[in-house]
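Just one protein chain is left out here, and the rest sit where they should.
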Amino acid sequence: MTAGMATPAAPVLSVRNLTTTFSTSAGRVAAVDDVSFDVMPGEVLGVVGESGSGKSVTLRSIMRLIHSPGQVTGSATWHGRDLLGLSERELRKVRGGEIAMIFQEPTTALNPVLPVGLQIEENLKAHTPLDRAGRRLRAIELMNLVGIPEPERRLRDYPHQFSGGMRQRAMIAISLASNPRLLLADEPTTALDVTIQDQILKLLLELKRELGMSVVFVTHDLGVVAATCDRLAVMYAGRIVESGPVRAVFEEPRHAYTRGLLGSVPRSGAERTMLLSIEGTPPSLAAIPTGCAFNPRCSFATDICRRDKPQLSPIDGGRLVACHHHDQVAAAGSPIA
Amino acid sequence: MTLAAPAPVTTRRRLRVGRLPATAVAGGVILLISLFLGLFPQLVAPYDPTVFDYNALLAAPSGAHWFGTDSFGRDVFTRVVYAYGLDLQIAVFATIPSFIIGTIVGALVGYSGPLVQAIFGRIVDAVITFPFLVLVIAIVAVLGPGLVNMYIAVGVVGWVFYARLVSAEVRVQKRLDYADAGRVMGYRPWRIIFLHLLPNSITPAIVYLMTDMALAILLGSSLGYLGLGAQPPASEWGVQIADGKNFMSTAWWIGVFPGIAIVITGLGFSLLGDGLAELLRTKK
Partner (left out) sequence: MSPLPQKVLISAQEVSKEFRLPQTLGRRLRGQPPLAVHALNGVTFTLHHGETLGIVGESGCGKSTLARCLVRLLDCDDGKVLFEGKDIAALAGPDLRAFNRRAQMIFQDPYSSLNPRMTVRQMLNEALSVHRMRPRAKIPARIDELLDLVRLPADAADRYPHEFSGGQRQRIGIARALAVEPEVLVADELVSALDVSVQAQVVNLLLQLQEQLNLTVVFVAHDLRLVRHISHRVAVMYLGRIVEIGPTEQLFSSPRHPYTRALLDAAPELDPGTRSTKVAARGELPSPINLPKGCAFHTRCPHAFERCAIERPILSPRGPAHEAACHLTAFGLPSAAPIAEDTVGS
């Protein structure tokens, strides 16, 4: 099942039936369960979910960052080649070169014992034919691009000498070094203060425009999705439950979980009223309910929901939803309209 | 920021017997048997440990004497069994006092301010600079040989190790929010230290206690070997090994079997300690 599109353009990344399982003391558990989606050229796709939804694992699975005992099956087709089937050597060329990834904690994602300039140049050395002088110039260019002041001086600084926001910019500079076509961003602003988050988000959008990249943006913050993404996919218990253009989904959510998430965010004009909250907690991956995984917490659930797992099916407007009663959910209205 | 769900991790499946770790069960079994032998040696040992049998001096292991006899004709098996009581006593008396004193002092120091901790740090440095055995021997040499003096000597020096473990852990726990929650609740410091922090800080000390018991037996045996601990004709493994040292090539069984008993009992403590560490590990 594909995240359908209205335009005839071909997707740059096509993920099909991605499934990632881990063996735990409770048996084999699926963190990502049969996930399929497309990423269109030049778009920002938001992947939204809470803890245990599988959103970060999805990104890591695509980049083959999952180590055993985790197992990944399915396909992730990038410009005609399946990333999951590439040899180590070919994968190395793609990773960091055509596809880049940035993480939530720049403190742990940057090498603490190497100066930042060197880390940028390492990327350039691996993926571009530039010589030493060329690499240094490009590194300074990149630092300017991401807004790090005094780049010539900062090239020699170590990650701990940068503040949180600057470190995130440094990480972006490293990942953009070889002009990737696709950026995978795993909660890059979650750990940042709101004014810094604002700077980084606007920077990412600007860079996306200038470099013509596509972005997959994993987050739990619907506000960030509204501010940056063109389309979104909502994940719950390892599966995509709804996807489509951001505006359409926000104005008319068709899955009860999406609706609940939108209602959980406080919005202006309704101060000190009860928030629309979702009862209960996300299920442990080892004990996912039969039928629709969301049914114990869903106010629209009926018997069929407890028996049959709903499949992601297309509806108008390039949207997909996995819900037996999506019409009812739509009729109940959007909490933010 | 949201706490990410812990990624599903495979833990190496540790062997379990029922709900207990296999190591704890194995260690427990060994120690229970040891305890039984210590309390009721007469039920297992075929002979009287003090009786000399001049007809069977230095006899090799046989049907009548499973572990052979020593230079006085005493049955080695009997003596090894009778030694359980004394050596287990050493394991307990040479460790528990240090454990108790060290834990209390450690908890208080861990909760105190920088000055107290600095002073304590210097005490620890002073004690650990010297080899433990040398310190104990020095004190015993002053007080005179004998087990009680050995207990005193070990107590004077040994509490420092427990105090160090406990104070380090208490320092960590003190920074956690539940300690602050106790203070905001208006609980007095003694309550916070002993009823809240200590239960969460004592696991390293308990595990060390198990190892320490094994080491205490070795210590007792070493001192016994040197003539500074249990005095002959007491049945104590170290004393027996000392007895056997002159006969290593001619009557090896005199010294080797007590040695094996030390190893097995020490192993029992170690296994139990390992199992306890796993049992007591805080779940998150």
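As written, the chain order gives the labels A and B, with residue 1 at the start of each chain.
What we mean here is this: a residue touches a chain if its C-beta (ideal position, glycine included) is under 8 Å from a C-beta of that chain, and two chains touch if they have at least 3 such contacts.
In this text, all values refer to a predicted model and were calculated from it rather than measured experimentally.
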Practice item. Tell me which residue among A:N17, A:T73 or A:S163 touches the hidden chain in the full complex. Key: A:S163
Check your understanding: Where the complex has a chain not shown, which of B:V92, B:V148, B:L176 or B:I264 is the residue touching it?
Key -> B:L176
Revision key, fill the gap. Missing-chain contacts on chain B, rising order, are 1-3, 176-178, 180-181, 183-187, 191, 195-196, 199-200, 282-284
Study note, to complete from the structure: Per the touch rule stated above, chain A touches the missing chain via residues 50-51, 146-149, 163-166, 169, 193-199, 201-203, 205-206, 220-224, 226-228, 246-247, 250, 260-268, 270-272, 274-279, 281-282, 336
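Note that in this section only the chains that are shown with their structure count from here on.
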**Study point:** Distance from chain B to chain A - Cα centre to Cα centre, in angstrom
**Key:** 54
